[in-house]
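For this depiction, one protein chain was excluded, whereas all remaining protein chains were kept in their positions.
Chain nomenclature is as follows: A, B and C, assigned in order of appearance, with residue numbering initiated at 1 for each chain independently.
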Amino acid sequence: MSSNFGERLKISIFGQSHSDAIGVNIDGLPVGEYIDLEQVQAFLQRRAPGQNAYSTTRTEADVPKVLSGLWQDRTCGAPLCAMIENTDTRSKDYSNLRKMPRPGHADYTAAVKYQGFQDYRGGGHFSGRLTAPLCFAGAVCMQILERKGITIGAHIAAIKQCQDTSWDTVNITAQMLQDVTKKTFPTIDDKAGEQMQAVIAQAKAEQNSVGGIIEAVAVGLPVGLGEPMFDGIESKVAALLYAIPAVKGVEFGAGFAAATMMGSMHNDDFYYDAAGNIKTKTNHHGGSLGGISSGMPLVVRAAFKPTPSISQEQQTIGWETKRNETLRIVGRHDPCIVPRAVPCVEAAIAIALLDLYLLQYRG
Amino acid sequence: MSSNFGERLKISIFGQSHSDAIGVNIDGLPVGEYIDLEQVQAFLQRRAPGQNAYSTTRTEADVPKVLSGLWQDRTCGAPLCAMIENTDTRSKDYSNLRKMPRPGHADYTAAVKYQGFQDYRGGGHFSGRLTAPLCFAGAVCMQILERKGITIGAHIAAIKQCQDTSWDTVNITAQMLQDVTKKTFPTIDDKAGEQMQAVIAQAKAEQNSVGGIIEAVAVGLPVGLGEPMFDGIESKVAALLYAIPAVKGVEFGAGFAAATMMGSMHNDDFYYDAAGNIKTKTNHHGGSLGGISSGMPLVVRAAFKPTPSISQEQQTIGWETKRNETLRIVGRHDPCIVPRAVPCVEAAIAIALLDLYLLQYRG
Amino acid sequence: MSSNFGERLKISIFGQSHSDAIGVNIDGLPVGEYIDLEQVQAFLQRRAPGQNAYSTTRTEADVPKVLSGLWQDRTCGAPLCAMIENTDTRSKDYSNLRKMPRPGHADYTAAVKYQGFQDYRGGGHFSGRLTAPLCFAGAVCMQILERKGITIGAHIAAIKQCQDTSWDTVNITAQMLQDVTKKTFPTIDDKAGEQMQAVIAQAKAEQNSVGGIIEAVAVGLPVGLGEPMFDGIESKVAALLYAIPAVKGVEFGAGFAAATMMGSMHNDDFYYDAAGNIKTKTNHHGGSLGGISSGMPLVVRAAFKPTPSISQEQQTIGWETKRNETLRIVGRHDPCIVPRAVPCVEAAIAIALLDLYLLQYRG
Partner (left out) sequence: MSSNFGERLKISIFGQSHSDAIGVNIDGLPVGEYIDLEQVQAFLQRRAPGQNAYSTTRTEADVPKVLSGLWQDRTCGAPLCAMIENTDTRSKDYSNLRKMPRPGHADYTAAVKYQGFQDYRGGGHFSGRLTAPLCFAGAVCMQILERKGITIGAHIAAIKQCQDTSWDTVNITAQMLQDVTKKTFPTIDDKAGEQMQAVIAQAKAEQNSVGGIIEAVAVGLPVGLGEPMFDGIESKVAALLYAIPAVKGVEFGAGFAAATMMGSMHNDDFYYDAAGNIKTKTNHHGGSLGGISSGMPLVVRAAFKPTPSISQEQQTIGWETKRNETLRIVGRHDPCIVPRAVPCVEAAIAIALLDLYLLQYRG
């Protein structure tokens, strides 16, 4: 496994869906930083199941317990370790997993990689639950970044073909981000949000699932974050986003659309604004030039495939029967994980940005 | 900078566009591997400028000189270091760079990050030339992977809106890949290739530039490569692809299209083929499940923005004048770097896959 | 902090002396390895305080709780995280620490490094308690190494000037190691052991402390472990040994004595033994040549300074008074930590060797 990430900031994530606990150990945080654990708890709530009718009915307290690393509510230089106990598990839901790998899941690949020794219950270390410790780490990083003037926010840009409106990624402000992230179903346009929820409900009724796209923006970045060539902003952020289950594509700025543009259109002209700051008139580059932050908003989009666990009948193989088999997944499953993944995307970006921030400002 | 990459395989790239030499140091290669340097040279030729009418007219020998690491043509356990001398440079082309950052380039961000001490000539360490050592390393990795039955190939999937046909990513073979990569302008459909070249010529005539998409496939992967959660195949490959200048998006399998699909459609059913191997009927997952290779072809697409250096007049700022200025870039510039980037994409994937291969097969 | 170690094996240690818990997260263990937690518990007991009259009277259960990473008693590929709760703490013992740094401790250096935000209670993250998670990790590694034929054992080579007899480091066997490590006070010669305990008792009576030397041996190593130049066996093992508090010197084979020998004496001649194995007649090289294991027993010695916490009056500075002050440390303190450090030394070596073992046997 490589549940370890980072250069200046080291993140180690542990836990399986049905182990005693899941958690994260964070080493390298700047000292003396006040961490508001209630705010962290609130951030985790945004991903917790049982929140709304469109998520699974599995309920977990998801209350993190800090084991070390804080002294009088501030980072004390020692690693910050937080643990979340797994309290609501229904093992019998997963009895089929021993016999047949679920299409679209890591059951098959993990079984081969770990030679049958993997903890298959609930997807083991590949379960979406492991985004909880990722979110804990991200929430801590976000608090520290906020104090440095950096704000991260995300909205659901699309569910299936249903699209939200866009932000003005040249002039977007922290306030505009917060206006959206505070919503239970975070879209810029509420009407689009309602349509998306209808699409998700429809999928649930059909025992099917849908995917979507999350777009995130970070404002207030200083110029100069990113360590080319292999740890540029895009490399760092993408590596972390792909750690979130179901991500199949990551793009920055104009992204894949840039491939269809002429240079004269895609290039963002530089200019001095009234205060003498250097900005660009447009932001097709999405805040990163040569892998280094330009000071313009960082714009990134992550594409999520539809949730693999659907109740419809599927075709797979039998491990022991050695025959092709039919599988019907029962139990509690999200028809769409995108709404719950929004804080995960913000968390991933926060971890990458803090690591790069700590790398840039050195002796 | 972080010009260092890898876990089991360590790649260090050095050089600037106008330094004495550029090169790469590779540590961790398996011992006793025969390296065909002529084949490496041929691979580098695919990216060398001056090859065809659509590239820049800057010509470099681009002949790598191996300084260490091979003994009697085989990897000897010591690091493999190769150097390429920069022989054809015209410094005067870049005299404006001291005065004004070019839109779309790293001039601005590097100047701020490195406090004005960066080597700005030709883009310094951010120059596309630094893909030459990346390609050297990739070519070496590809030879080693080939012997393990793994073949990587790529085609130009699109230039602007002009698209190539697709591969059958379920049944694609090494031969099908090689049939395309051996072409000077690597497209599956030759007609599409001609149209693309016309689009590029048109852009050149207009003193403009275009971008495109490269799609790569790796066949013959064993099941089990990838180290979740942070070093899954997608994380590793994406991190390396974003090290190639101009990449703004990376997607796997169905990619962003997966966001528009239902689960019943996107899920790839498992089955036993006639020989008893486990395969999937479709390949929307693009060869990676849970960040681990499934044995199906790995499918990845990288989006390239249009080349920033265009001859048309652009708007930027003057470093010393502190006023908004007009810039006209002279010199030799590619109207489209996508054809030259094809081997770079293959190289990036090869490095990531060999690192993961060496991680998986351990004591 | 860098509480993270390892290349193939990643160890993250968390916790402070008085935080809720201490623990370790281990990533990269081979899958399917059966871990006998009772044996691990027994190993930890060897370092647990309250064991004998010569240790502190602080008693801790020191029972590790595995949070993740084992499934049906075997490593399952996901990170193995274990936690030990801190249950017996007497904070009031350390009230002076806020006012005056203790000579020989990290109070001063940590206060400056962490700008006063460090958790000073009981020495925080610098407490000897943090060797408990190190020992947990080491015990797990030792079980895995045992199955590969590698046995590690250590004895107390000296307390102050009182010396144990020596092992025959050419012909030493696993049995000879185990005969010593099973003793409560692990010396080869029991009489020497009694003398040492008398020296320790004397120091305690004088409100003073003593140091000592621990010698460890690993037998059954294959030839070829170690990754020169920077991750040779000596580099790896030394780096880990210096993570144990109070270590001030590490030497291999003849060590510092090698500096006084002629080459004709120090060189170990090679020969074929009766079974055709390559061995050396003597073992001044201590099992490592060029940073790579030779197959001969690995021999290493670590020197421990006397415990800094003594009850005698000492001179130090007052943080707030800004004057020179007198300090009298009360509370429970070991007059000698060497007996408790024996398993820590074995643990450190086990972690280093398993990491190198996993690096050597790759694809």
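Keep this in mind: a residue touches a chain if its C-beta (ideal position, glycine included) is under 8 Å from a C-beta of that chain, and two chains touch if they have at least 3 such contacts.
All values reported here derive from a predicted model rather than from experimental measurement.
Novice: Of the residues listed, A:Thr173, A:Ser264 or A:Gln360, which one is in contact with the missing chain?
Specialist: Looking across A:Thr173, A:Ser264 or A:Gln360, the contact with the absent chain belongs to A:Gln360.
Novice: With respect to the chain omitted from the figure, which of B:His125, B:Lys248 or B:Arg340 is a touching residue?
Specialist: Checking the options B:His125, B:Lys248 or B:Arg340, the one contacting the hidden chain is B:His125.
Novice: Provide the residue numbers of subunit C that touch the chain removed from this figure.
Specialist: So the residues of subunit C touching the unseen chain are 1-5, 7, 11, 13, 101, 103-106, 108-110, 112-113, 125-126, 130, 158, 160-161, 203, 206, 208-213, 223-224, 226-232, 234-236, 238-240, 242-243, 245, 247-256, 258-272, 276, 278, 280-281, 284-286, 288-294, 303-310, 312, 314-317, 322-324, 360.
Novice: For subunit B, which residues touch the unseen chain?
Specialist: Output for subunit B: 1-4, 10, 12-16, 19-23, 25, 27-28, 31-32, 65-69, 71, 74-81, 83, 110, 113-119, 124-125.
Please note the rule applied: only the chains that are shown with their structure count from here on.
Novice: What chain pair shows the greatest number of contacts?
Specialist: A-B
Novice: Could you name the chain whose Cα mean is nearest to the mean of all protein Cα atoms here?
Specialist: A
Novice: How many Å are there between the centre of subunit A and the centre of subunit B, using C-alpha atoms for each centre?
Specialist: 26
Novice: Can you give the whole-Å distance between the Cα centres of subunit A and subunit C?
Specialist: Distance between chain centres: 39 Å.
Novice: Just curious, how far off is subunit C from subunit B if you go by their C-alpha centres, in Å?
Specialist: 46
Novice: Residues of subunit A that touch two or more other chains: which are they?
Specialist: 1-4, 13, 110, 113, 125
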